[in-house]
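Supplied in structure tokens, the structure appears directly below.
Every protein chain except one is present and positioned as in the full complex.
Labels A and B are assigned to the chains in the order they are written; within every chain, residues are numbered from 1.
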Amino acid sequence: MTGVNDPGLAVALITAMLVVAGAALTLVGALGLLRLKTFYERVHAPTMGSTLGSGCVLLASIVLFSALESRPVLHEIAIGVFVTLTTPVTFMLLMRAAMQRDRIGGGDGRGETPNGDDG
Amino acid sequence: MSMMLLSGSLLLAHAMLTLAMACAAIRLLRGPRAEDRVLALDTLYVSAMLVLLTIGMRGGNAHFFDAALVIGTLGFVATAALAKFLLRGEVIE
Partner (left out) sequence: MRRWLPFPWLWLSLTALWLLLNQTMSVGHLLLGALFAFVICHGYRLLEAPRATRRGPWRRAAVAVRLLADVAIDIVRSNAAVARIVLGPGARARTAGFLDIPIELRDPLALATLACIVTATPGTSWARYDAEGSILTLHILDLIDEAAWIRIVKDRYEARLRKIFE
């Protein structure tokens, strides 16, 4: 922590809470990626990190830098908007790929996969 | 007091995000499906982006924001291209 001025207790408290909450949510999402059993269940877990998780960290960054530089620092919003708009695209493509590969592999693309989804 | 709170919480967040990256890396290596690996890669990108943001906040350096933005952009393009490849077997038709 070099080169950082003291932002004050209130700002530090808000930043600390937001950043820890965001990181914890991302961690739980990644844990879900490990723990859940099938691919279709695992798709749900990382969204925690990419929505509320990154939202909290970005908000913390906005609060901290706005206080440090004594002016509104808002360019984190760009990342937030970008992530919100792009995540559906990748996840829809992935879901479609998985369902199509299930169909080709003999399943009906709707249920558990016939070939090895051991988690 | 506030400095300790700030640096402690940022360190904690940093550790948790690194752990999240480790989880994603394990899923990336274990698979078992190709879709799992792509999903893990996407998680890895998002976590790496957040790690960069926390590094920037720890050092009070706003320039890490640009690196985070680049990672976010590249992560989207890479995951979308890989998912497209799984869907069709070609990236550009």
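As a working rule, a residue touches a chain if its C-beta (ideal position, glycine included) is under 8 Å from a C-beta of that chain, and two chains touch if they have at least 3 such contacts.
Quick caveat, the model's predicted, so the values are computed rather than measured.
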Under the definition given at the start, what are the shown partners of the omitted chain? A
Touch residues of chain A, complete complex, unshown partner: 25, 28-29, 31-32, 35-36, 38, 40-41, 43-45, 47-48, 51-52, 73-75, 77-78, 84-85, 87-88, 91-92, 95-96, 99, 110
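One rule holds in what follows: only the chains that are shown with their structure count from here on.
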Using CA atom averages as chain centres, what separation in Å is found between chain A and chain B? 9
Which part of chain A faces chain B closely enough to touch in the complex? 1-9, 11-13, 15-17, 19-20, 22-24, 26-27, 29-31, 33-34, 39, 42-43, 46, 49-50, 53-54, 57-58, 60-61, 64-65, 68-69, 73, 75-76, 78-79, 82-83, 86, 89-90, 93-94, 96-98, 100-101, 113, 116-118
Which of the residues in chain B come into contact with chain A in the complex? 1-3, 5-10, 12-14, 16-17, 19-21, 23-24, 26-27, 32-36, 38-40, 42-43, 46-47, 49-50, 53-54, 56-62, 65, 68-69, 72-73, 76, 79-80, 83-84, 86-87
